[in-house]
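All protein chains of the complex are present and in place, except for one that has been dropped.
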């Protein structure tokens, strides 16, 4: 399970960085999304995966009796997912506006010459 | 795309999904669920309705703009965060009523925080999706 997740995580990072380095804005966006998912998987793997033992103390006990799943990485991932949801939706709207205005998907077309400054 | 099956289905699905989202919101403190998930389910209910009947008719049943849910939700959450300060406790400390209330269960500041999150999520998701949908 861990090995599989590590492979997935490497793949996500590699694909994300490859896409971010492209000139197309849509690929840039996809790359950013893959990278943020990669980071989430990384936190998940690093938090030591423990199957089927939630961090809930039984009603009779005072402390944990056995190994439990660390809840903090999950809380971190949840927060990171919410944040990347907000960022991604903003980015989609922004890229849509840019496409409507510039009529191009190429980042190199995005340069207003200095003479047009205000 | 107007499918009569989807339209009929959403007529029943919308209230059920809203009820389910509220259920998720209420059980969120001790069990899986909570304001964020509840808000997402509720906004998905409206999104499904807008798929079937068009964005305009969804906005009509909402009555007013989803944007106005954001300040209400934010205010609810922030107040529930700051209220413990009045009792000399650090912000975000959970304050609970002594007696449980039937159906809802224990009521505390965490519930109001979740209600705020619920409203903000609905407001944000619907605002974003309607903006994207109406621009076309």
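A and B label the chains in the order they appear, each numbered from 1.
Everything below uses one rule, namely that a contact is a pair of C-beta atoms (placed from the backbone, for glycine too) under 8 Å apart; a residue touches a chain by one contact, two chains touch by 3 or more.
Here, contacts and distances are computed from a predicted model.
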item: Chain not present in the shown complex, as UniProt names it (candidates "Peptidase M48 domain-containing protein", "Carbohydrate ABC transporter permease", "Na+/H+ antiporter subunit D" or "Aspartyl/glutamyl-tRNA(Asn/Gln) amidotransferase subunit B"); value: "Na+/H+ antiporter subunit D"
item: Residue of B:13, B:92, B:107 or B:132 in touch with the missing chain, whole complex considered; value: B:92
item: Contact set of chain A toward the excluded chain (per top definition); value: 20, 25, 28, 32, 35-36, 39, 42-43, 46-47, 72-73, 76, 79-80, 83, 86-87, 90-91, 94-95, 97-98, 101-102, 107, 110-112, 114, 116-118
item: Where the missing chain touches chain B, by residue; value: 67-68, 70-71, 74-75, 78, 82, 85, 88-94
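Basically, only the chains that are shown with their structure count from here on.
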item: Separation of chain A from chain B, taking each centre as the mean of its C-alpha atoms, in whole Å; value: 24
item: Residues of chain B defined as touching chain A within the complex; value: 36, 124, 128, 131-132, 135
item: Chain B contact footprint on chain A (complex, rising order); value: 78, 82, 86, 89, 92-93, 96
